[in-house]
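Let me give you the structure first, and then I'll get to my questions.
A single protein chain has been omitted from the complex, and every remaining protein chain is retained in its original position.
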Amino acid sequence: MKSKERVGIKGYGAYIPFQRLPSTEVARVWKGGGSGPNLEKAVASIDEDTVTMAIEASQYAMKMAGIEELGAIFVGTESKPYAVKPTSTIVAQALGQHYTLAADLEFACKAATEAVQVLTGLVGSGMIQNGLAIGVDTAQGRPGDELEYTAASGSAAFVISKFDKDAIASIDCSASYVSDTGDFWRRAQERYPRHLSRFTGEPAYFYHVEKSVRNLFQETGLKPSDFTYAVFHQPNPRFPVEVAARLGFTAGQIKTGLLNPLIGNTYAASSPIGLAAVLDEAKPGNKILLASFGSGAGSDAFSFTVQDAIEKSRGVSPTVKSMIAKGTKIDYSTYTKFRGKLTK
Amino acid sequence: MKAYVASVGLEKVGDHWSESLLDLAVGASLKALDGRKVAPQQVIVGNMFSSAGARQEHLGALLASSLGLKGTPAYKVESACASGSTAFDVAYTMVKSGAIDSALVVGVEKMRDIEPEEVSLALAMAESVEYTQFVGASFAALNGLLARHYMERENVSRDELSALPVLSHANAVTAEHAQFRKAITPEVVSRSAMVADPLRLFDCAPVGDGAAAALVVNENAIGRAKSGLAEILGGAIATTEFSVYERKDMLRFEATEMAFKRALEQAGLPASKVGLIETHDAFSVVAALSLEAMGVSKRGMAGKDAKEGRFDLDGDIPINTFGGLKARGHPVGATGVYQIAEAYLQLTGAAGKNQAKDLDYAVTQNVGGVDTSAVVHVFGRAR
Partner (left out) sequence: MAIQFWRIRDRYYRLMGNRCDDCGARNLADKDMPRTGKILTHTQLHEPLPGFESEVPLNLAVIELQNGARVLAQIVDTPQEKIETGAKARAVIRRVRVDGDSGQILYGYKFVVE
């Protein structure tokens, strides 16, 4: 999919909460020792949720973009604090934006990339000048479930604008693939999601991600070696490495954007935070491949080209690396208190 | 026209499980009215949170009708923890001006019918709902912030601050209407539970029920008889920036400064003549800053002065002679009237074992909020 008019990213920001739960803590409580697949995961504080983290990342993105008005705000999340009452209007209010389209999108872990695609259409068609796409989640794992090692919190936001000299990256093309595949779900009144364990792999993650990326290659004529960086959705440290290899990417290409070992799976923010980490260090001319995955299931693949203006964006917002470095370890009991699993 | 306190009535401060808010108010009223056969022309109730504490408003009419004072104007005056003294000030100014000749002032608070956290919320309503309550800050929190600022900026030690509650407790031992009649040491204060760091439990006045009444009269009401009277020589209310944290100098109790100055001016009395002060020690730090605002102590020196005995019953200037808010107790809307009743007992020689010697003039200082409202009255022996 390509827009008629060129569209770009003008600003971005990520937010990773301060607390880290080492996977050894989950293992200590539930398995009696050992460790999980990742080292640590980022845990939102007791007073943080998708609203607050969306706003934090958005403020950075808006500051970098240096724009005044947004024509659309989309919050991609599966952990809205309200079942009915939009998250996007609270974000809009906090950003001082009122004459704007605002909506929450849900598609498990890929709600943010579809927000980028929708905005590409709105901006590319000239309907709006600038839009904000946010991926954010406070992912929940049932205590003791294997998801609990990785289900993490974080956000990333991107200002999508008409392409001009201030664009830090152009959005060159995207391709999607969806099918009805119930690998992971949460029913309306349930607190924790359920999943079908190994079924989340081959028929879900790998099948859809490979489809969308190959589709993108076909549409653009690009091949893995054309990209300096590649970022994949990262439900655990293993899947993105495996899918990258299958698609012909090297370990070096995915290294910068592979954050699961350090922060876990931030769901709708997972591949977007990876993209933010890549943008933090990418050089003008670099091409970036991004592929999300959402259970249920689908994948959106993108090709971006980094532009000269990226050099001016340095230092405006804290880098993903600096936010990861700032984290502090908590134990399992603090984690249960913070995430509402222990109430007074 | 001269105005006087002609009699007072005090209920013991504490846990009145068997008495209602009205029972307490009636009890104190009857004691005051029994002491002097004057029919009050108005009944003025000082109360802060009867709506939260007892789900009862309209206290003026409630009390007047229970006292059989049909036809008498009656109403409630509210100004947070300064409600009692503010109600008294309304009575004083009317009686002094001759608009009326007598008024019954009753301070009452029922705090024990609700749970401690509800008390905390009711008290916090004296502060901004949007900016103080909103962030979860209780009254103790504001005073904790103030205490740290005070100790850090003025180099005040833990023991110096503790000297103030120690003094109040010492005076309460022989005060029949006091809630806690037990002496304490500085160690008791410094080892008590942390409430709002650095303030500990014994820095804070307790929760309790209470009622105090005072009959205010002028010469038209009592003629020439001067026995058992304390003259009200001056009174003033002042307000300042609402929340303590928005003041340029948080450690300056400007409302108290202003009210104290104006009340003394009204009384035509130099500060040096003040022989006793009932001050508002809701928190140790509030007592310290109040004493410093009234010029009794230099900045940062109130605790040290207390430690050296300057404020003892036989010291330079006795304070909180029946235990103050800390030990006599702090049934918030009643507190101001307790202080005034205590000044009356001192000036009429009725203070018993707590009697201050050679006393001519006494001052009461009652505050609402963290010195947001301050009410000061000056009393003298009737001559």
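Chains: A and B, in written order; residue numbering restarts at 1 for each.
Going forward, contacts are C-beta pairs under 8 Å (C-beta built on N, C-alpha and C of every residue); 3 or more make two chains touch, one makes a residue touch a chain.
What you see is a predicted model, and the numbers here were worked out from it, not measured in a lab.
*Asks:* For the chain that's not shown, point to the residue among B:L30, B:L121, B:V173 or B:V188 touching it.
*Replies:* Of these options, the touching residue for the absent chain is B:L121.
*Asks:* So which of B:T72, B:S102, B:T132 or B:S297 would be touching the chain we can't see?
*Replies:* Result: among the candidates, B:T132 touches the missing chain.
*Asks:* Need a quick check: the contact residues on subunit B for the chain that isn't drawn.
*Replies:* Against the left-out chain, subunit B lists 116-118, 120-121, 124, 129-138, 140-141, 144-149, 152, 193-199, 241, 243, 245-246, 250.
*Asks:* Take the complete complex as the reference. Which residues in subunit A touch the chain that isn't displayed?
*Replies:* 17-19, 45-49, 51-52, 55-56, 81-82, 90, 93-94, 96, 328, 337, 343-344
As a convention for this text, only the chains that are shown with their structure count from here on.
*Asks:* Measuring centre to centre with CA averages, how many angstrom lie between subunit A and subunit B?
*Replies:* Once rounded, the distance between the two centres reads 60 Å.
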